[in-house]
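Left out: one protein chain. Kept in place: all the others.
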Amino acid sequence: MSETATRLSAFAGLTLPAVRNRLSVTVAPDAIRYSLRGSPAAAAALGAVFGPVPSTTACRATSAGDRAALWLGPDEWYLLAPDGDAAALAASLSAAIDEPHALVDISHRNVGLILKGPRAADVLNGACPLDLSETAFPVGMSTRTLYAKAEIILWRTGLDTFRVEFWRSFAGYIVGLIAENAREHAV
Amino acid sequence: MLLVTCPYCGPRPEIEFRQAGEAHIARPAITCSDDEWADFLYMRDNHKGYMRERWRHVAGCGRFFNVVRHTVTDKFVASYKVGEEKPAIPAEAAAGPRVEIVR
Amino acid sequence: MHFSFFSLLRQAFAKHEGWPRQWRDPEPKPAYDAVIVGAGGHGLATAYYMAAEHGMRNIAVVEKGWLGGGNTGRNTTIIRSNYLWEESEALYDHALDIWQDLSQVLNYNVMYSARGVLMLAHTIHDVQVAKRHIHANRLAGIENEWLDPGQCKDFVPVLNLDPNIRYPIMGGALQRKGGVARHDAVAWGYARAASALGVDIIQNCEVKGIRRDASGAVCGLDTTRGMIATKKVGVVAAGHTSVLMQMAGVRMPLESYPLQALVSEPLKPIFPCVVMSNTIHAYISQSDKGDLVIGAGTDQYNSYSQTGGLHITQHTLDAICELFPMFRRVRMLRNWGGIVDVTPDRSPIIAKTPVPGLFVNCGWGTGGFKATPGSGHVFAHTVATGEPHRIAAPFTIERFKTGRLIDEAAAAAVAH
Partner (left out) sequence: MSRFRTEAGGRVKRDKVLSFTFDGVAYQGLTGDTLASALLANGVHLVGRSFKYHRPRGIVTAGPEDQNALITLRRDAARETPNLRATQVELYQGLEAESQNRWPSLKFDVNAINGLASSLFVSGFYYKTFMWPRSFWKNVYEPRIRAAAGLGKAPAKADPDRYTSRYVHCDVLVIGAGPAGLTAALAAKEAGATVILADEGAEFGGSLLGDAVTTIEGKSTDAWMSDVVMNLAMSDKVRMLARTTAFGYFADNFVALVERVTDHLAAPSDALPRERLWQVRAKQVILATGALERPLVFPENDRPGIMMAEAGRSFLNRYGVKVGLRAVVFTATDSAYRAAIDLKQAGVDIQLIADLRARPPADVVDEALACGLTVRAASTLCGTQGGLRVSAAEVGEVNGDLTIGRKEVVDCDVVLMSGGWTPNINLHSQSRGRLIYNETTQNFLPGAPGYDNVSIGACKGTYDLSATMNEGYAAGEAAARASGRKGGMKKGFSSLGGLAMGGGHLGVVPHDRDPGRVKAFVDFQHDVTAKDIKLATREGFQSIEHVKRFTTTGMATDQGKTSNMNALAIAAKAIGKAIPEVGLTTFRLPYTPTTFGNFAGTARGDLFDPIRKTPMHDWAAAQGAPFENVALWKRAWYFPKAGEDMHAAVNRECKTVRTTVGMFDASTLGKIEVVGPDAAEFMNRMYVNPWTKLEIGRCRYGIMCRDDGFVYDDGVVGRMAADRFHVTTTTGGAPRVMNLMEDYLQTEFTDLKVFLTSTTEQWAVIAVQGPKAREVLAPLVEGIDIGKDAMPHMSVREGRICGVPTRLFRISFTGELGFEVNVPADYGQGVLDAIWREVREAGGCAYGTEAMHVLRAEKGYIIVGQDTDGTLTPDEAGVGWAVGKAKADFLGKRGLMRPDLTGPSRKQLIGLLTVDPKRVPDEGAQLVASAAPAKGSHALGHVTSAYWSENLGRSIAMAQLENGRARLGETVYITSLTGAAFPAVVADPIFYDKAGARIDV
């Protein structure tokens, strides 16, 4: 029997930008990620076992401990849990839901970056068209949106901290673009 | 860049959306005539004035929804979900003179 | 007055006091044998050929604004005939033939400039599509040739041939007879020639209604300058076609979108031809005045506003700067929009309609300027004789019912 295959991060070989104390960019740790699609009732049923109850308010994330559920659409949530046996967790979650739904493992489809620092919003606004002021995009807000020509999920986890999740093949583009947009903040 | 109001997410920039053509064009039954099928596939009001059209918040909540928008001013006047009652089309304001003159 | 160097010289001595109006400014008559709606290039050309080749003199062109002010006055003027399908090849090449001596025929210098149109290929798929066109065109007797990257560079020295760019250039299809012309002059030249043959060109005259008699046939037009009786109406209204056809109760397979274009500040000659890239979506040429004339794809929504979004222009110019990185420092002078009437198969409609006496020439979308003379020529025949010209025959409305599309878009996804 062959040895177990090791993981290779989509960020391997990429240099993450940083601007002194104004911006740090780190890779979010490996995690279980699911796409949950179904009715709010299905989401509520899942919440009962998952921890955070997925929000029915648009564009809001709920979290409990190290688990989170991000509202992406009226029948779609993005679930995050610490790395582990994704299939087993999925089975136990699905078992708790009577409603028709889909719980699909996308742990490897998506990757995440954490942008932190007083210039994080500005660097994001270098290519994201949303209003990232605290009033328009408060802590706890989550949504799919764009970073230039790439689709991202943007989640504000703190006043100056954002988590950006996206499909792994875009890693080079997004890291490159963040670096380009961060450059002027060094001055 | 237009500001499109998604009935789920609120006002968001146009680039997050795809316009998906005239709204409320029902897919006829398979037994329909060639004319009816052509109407469904290709014929469009292409109205100058208020138009009901579909958009999809593709880089957002992913939903298709309907709007009423004016195709001359490009202004949106209503957004509504699939299956919701159609909001009324506002009366067309009389076009004033291009240049008003004061003395 | 015949235009020539000598008339110019004579007028120079006469302080240019003697130039007559280039076209008459008549009051609308109560009735005409036929009325063309829309004084764009296509409408004016139609009227001209109706008068010149079909002897119809009691005809009018009515225009809601100023003649040539529609898409004719706001397009990037690319002329070529290397389309894919035989029906399109015949139509566009017919136009290209007429372009050759149009200035002489109209006695108006339309500045047709056969600078060559180079369509770049960036992917293997592009190469396949380009070669398919070249083979098809050659068979049809339409010149179109394949250039390898080095030959492309020779033809356009400012081209970025770096193999490491995002979409490296793998070659291109060149039609040498393709080029550009002065858009305004085309409208003006046809207007002047048509007017001289007796065609009434009536500007500031918007059609508000199409009247039909008891049999359902067309009998007149309601306009902002009064009712005009006529038994034949040719609608040549580009972006506004749906609006007009609605007046006669005919629904069309058309959607009107904004299409933007822009020019740079004038520069000394730097760009010798026309370059189009379908994959990265932009096209460019340089006008006789020196401005770079640039365009790309439509905005995504239906609109009659003649403006569009900034992001469209951004994508147009990021593509241009990728191909020609020295142009980043060049500046945009003006950006505008037109209203293009797009059919599902991206081919025009030049046809009779279900309404007797009502004819329509539309659906040229993003690429009808090049067809202006040919379109007018075959549509004149259609309106004058009541039956489609041989070349126009496939371009019916019925094709959308039978499925006999002439799908230039599916085959190549090329605009203009």
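Order of writing sets the labels: A, B and C. Residues in every chain begin at 1.
Here is the rule we use: a contact is a pair of C-beta atoms (placed from the backbone, for glycine too) under 8 Å apart; a residue touches a chain by one contact, two chains touch by 3 or more.
Remember, it's a predicted structure, so these values are computed and weren't measured experimentally.
Considering the intact complex, the chain excluded from display touches A, B, C. Of the listed residues C:Gly43, C:Gly171 or C:Gly309, the one in contact with the hidden chain in the full complex is C:Gly309.
Summary of contacts with the chain left out: across C:His54, C:Lys131, C:Arg211 or C:Lys231, the touching residue is C:Lys131. For chain A, the residues touching the chain absent from view are 1-10, 12-13, 30, 35, 37-38, 75, 87, 100-102, 104-110, 122, 125-131, 133, 136, 148-150, 167-173, 176-177, 180-181, 183-184, 186-187. Considering the complete assembly, chain C touches the hidden chain via residues 3-5, 7-9, 12, 15-17, 19-25, 65-66, 68-69, 73, 86, 101, 103-104, 107-114, 122-125, 127-136, 138-141, 145-146, 158, 160, 165-167, 182, 184-185, 188-189, 203, 264-270, 280, 286, 288-290, 305, 307, 309-310, 313-318, 320-322, 325-336, 399, 401-405, 407, 409-411. Interface residues of chain B facing the missing partner chain: 1-3, 13, 18, 20, 27-28, 30, 32, 34, 37, 40-41, 54, 56, 58, 62-64, 73-75, 82-83, 96, 98-103.
We adopt the following convention: only the chains that are shown with their structure count from here on.
Rounded to a whole number, the gap between the C-alpha centres of chain A and chain B is 32 angstrom. For the pair chain B and chain C, the distance between C-alpha centroids works out to 28 Å.
Of all residues in chain A, none touches 2 or more other chains. In chain B, 1, 15 are the positions where the chain touches two or more neighbouring chains simultaneously. Across the interface of their complex, chain A is touched by residues 1, 8-10, 12-13, 15-16, 59-63 of chain B.
Residues 1-2, 14-15, 18-19, 21-22, 34-35, 37-39, 41-48, 51, 53, 69, 71-74 of chain B are the ones that touch chain C when the two sit in their complex.
Chain A contributes residues 58-59, 72-74, 76, 129-130, 143-146, 151 to its touches with chain B in the complex.
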